[in-house]
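Notes for the one structure printed next.
Taken from a larger complex, these chains appear in their original positions, while the remainder are omitted.
Here the chain labels run A, B, C and D in written order, and each chain numbers its own residues starting at 1.
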Amino acid sequence: MTHSIDVAARAIAAAGTEIRTVSGAFGPLSIEGHFDEVIAAAAVVEQVRDARDWSPDGIVIACFGDPGLDGAREASDAPVLGIAEAAFHAASMVATGFSVVTTMSRTCIIAEHLVQRYGFGRACRGIHGTDIPVLELEDCNGETFEQMVQVAEQALERDRSGAIVLGCAGMASACQTMQQRLGVPVIDGVAAAVTFAQALATLKVGTSKRGDYARPLPKAYVGWRGWD
Amino acid sequence: MTHSIDVAARAIAAAGTEIRTVSGAFGPLSIEGHFDEVIAAAAVVEQVRDARDWSPDGIVIACFGDPGLDGAREASDAPVLGIAEAAFHAASMVATGFSVVTTMSRTCIIAEHLVQRYGFGRACRGIHGTDIPVLELEDCNGETFEQMVQVAEQALERDRSGAIVLGCAGMASACQTMQQRLGVPVIDGVAAAVTFAQALATLKVGTSKRGDYARPLPKAYVGWRGWD
Amino acid sequence: MTHSIDVAARAIAAAGTEIRTVSGAFGPLSIEGHFDEVIAAAAVVEQVRDARDWSPDGIVIACFGDPGLDGAREASDAPVLGIAEAAFHAASMVATGFSVVTTMSRTCIIAEHLVQRYGFGRACRGIHGTDIPVLELEDCNGETFEQMVQVAEQALERDRSGAIVLGCAGMASACQTMQQRLGVPVIDGVAAAVTFAQALATLKVGTSKRGDYARPLPKAYVGWRGWD
Amino acid sequence: MTHSIDVAARAIAAAGTEIRTVSGAFGPLSIEGHFDEVIAAAAVVEQVRDARDWSPDGIVIACFGDPGLDGAREASDAPVLGIAEAAFHAASMVATGFSVVTTMSRTCIIAEHLVQRYGFGRACRGIHGTDIPVLELEDCNGETFEQMVQVAEQALERDRSGAIVLGCAGMASACQTMQQRLGVPVIDGVAAAVTFAQALATLKVGTSKRGDYARPLPKAYVGWRGWD
């Protein structure tokens, strides 16, 4: 999974961009529920804390639930983008309404919470589970691909949508093929987040350090190295 | 802090109720930002996972940001209540509008996100930071108390509110005194959550195991013991 | 109807609690529309006015439309809970989304207005009429029960809900059986309201007397004894 | 009060229109809180029930809280308009944002609930209490008028509003003078409701009898003559 995300990021990044893909030091092999998400979020902010040592110009959280996004922004002066967030922004720029095609039905609620939180409640017209387990997406063969196409076509029809958002980092490799097949914009969040992070770097705009994204307060931690 | 929460919980629990107050195995000594919150959430779900061994009838997450609430509900058959959530519910039962008096201004946004997520956007008319650090609340002396009263009185006036929600578990001991002083209902989330958890136990209602709160899927974890 | 409500309330109340169940002095035998509701609301606030004589510690309005709730709160220093409100609160504590199973389809709009007013617009995913007349619920025999179960099962499926709220006081007796049958939390508002009223009494929190719930202004009434 | 409403209605009605102004058979002399409102609503639907005998072409509920509006619509085939509702509609047709100037501050919440319920949440930018008791409006002398003008001017400024809605039937007589004084549209709900009721009659559009506004179900009532 980490490898295919790395491939997707390198494929889209501007020439000369250095990409470093890191995995959390602890956590689940895939995120398919709230419990997994909470642990992954902690692993994410730990990586962001450690990234201070090499000062990236932008950070992408490559999981569709955007785990730990606010905490990561506190811990970073550079812009931080979640891939769900980035995909929603991109889709809303090219269609009045879009649909999300994701993995397990039980995780639809995570995407729904993000949609509401980010303000895409009207642009996002439906979130559809394929019930393909995340780890089966890694080798996205013909059958899995056809299943995704079918759910996407139904979503476009039922939701009157004009674009599809792929609701899992593991779907990145299928993006261009699916776009040709469906004839509508198909957005992969990994690629979207990388290009938007580069856009923000070009704009010389970092994460605001005024207000709730100011650096974490220095503080004693137990059993874990904190911010300091 | 853990001790004063324990005192507050025991003071309100029905006769015969066994209260166990546990701290996370890792994490910050206080939660004053998104970064702290993310780590605390992981520590919370770990405790809830381990609580399977002794099957509590109800679980209370005694931090006003309700860290890890959804993950904890996945991991528990018994009802799980956050203290922010419980306080909002209680306040909305006794006043048309309420105001929150909390600690650091920068954490107001965490409460605001919860308010929106839980649907209290109209009932909650204002969230006010006192900028008293969490750990100073432990010995809530006269000066600290007066500062809280002053912020609460201004909030009632400006927000046209009818009740006050205390936005930190550390404020629990001041609750009754403040209610007498202000002449309006003052809600401490720890007490509210304990009584509501008991109400749900009386109703024989547990956390739904259908849909997104179903038990976590069995899954390999790296560097941390997962659900299994 | 009044008798079965009394039974449901006594069954759930804490030991030593005195329960008094009163009917309005005037009004319809059942509430199945806006017109009935308006008259019932007046009968409710009259009872609450008269309850001053015996100072209850909490008041429950045992009709799913919560008729006269705001007026009753003005007229009471003790907490006042509607059973729709209480059921929504309880359901939102144990499931991300819930569905309401109620009586006549034409009264669904009353529940929908309450859902919006109370802020449960996202948590409540559907309101479903069984078109069983209210008074037929009194002897909730096998056939009526099966009809309710069927509507509830469809609601869980279509709405992707995790819990069921029973949308009529007359359904109280079926609650536990239905919960076992459906395998999800089933909430009866009468029981929920009684336990929450007790929770508020334990918290020593009454209806706010500041703002719009302050006692009614002394005032001349024609043809009806007013507040004084 | 009833007399001045009658005057306002006759002044605006089309030539040849018969106006009948009736008071409730029971209830408070003025409505200044939820309790009064609940009783007044019952008195209103009783009058609407009795109006079947003389089949009016339109009905106006001349109290700014629109008490009993839904119940009245069930009980009437002709259109029924509340004066708050009518005033909000009219104001939104001539200004992007409007402010409400009403009587007691404690009743602002009633107007706020209506604003939300009817969908004017963005158009209505503020609701301002003058704390003039309703019955003092009857002889709206110079001092009372100046007080209303002052609150209205502050409201226009603070809310960036373009129009004023008068939040009490008792303010009707001051409407034209205030409009000249303020230089912005000033809407009196009684006049607005009468003209809109006439517009609907011209359109040959009555209250829908499909769905929740269908006539009340025949039903036994206790202590009060029901619908039949």
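The rule is simple: a contact is a pair of C-beta atoms (placed from the backbone, for glycine too) under 8 Å apart; a residue touches a chain by one contact, two chains touch by 3 or more.
Quick caveat, the model's predicted, so the values are computed rather than measured.
Whole-complex tally (this structure file, single sequence, 4 chains shown): 6 copies.
One rule holds for everything that comes next: only the chains that are shown with their structure count from here on.
Note on chain B versus chain D: their Cα superposition corresponds to a rotation of 120 degrees, in steps of 5.
Put simply, the chain farthest from chain B by mean CA position is D. Distance between chain B and chain C, defined via averaged C-alpha coordinates, is recorded as 26 Å. Distance from the chain A centre to the chain C centre is 43 Å, each centre being the mean of its Cα atoms. For chain C, the set of residues touching two or more other chains reads 70, 73, 96-97, 122, 160, 211-213.
Listing the residues of chain C that touch chain D in their complex gives 24-30, 32-39, 41-42, 44-45, 49, 68, 70-71, 73-75, 106-110, 113, 116-117, 211-214, 216-217, 219-224, 226-227. Looking at the complex, you find that chain C touches chain B at residues 12, 14, 70, 73, 79, 81, 85, 89-90, 92-97, 118-123, 156, 160-163, 176, 179, 183-187, 191-192, 195-196, 198-200, 202-213.
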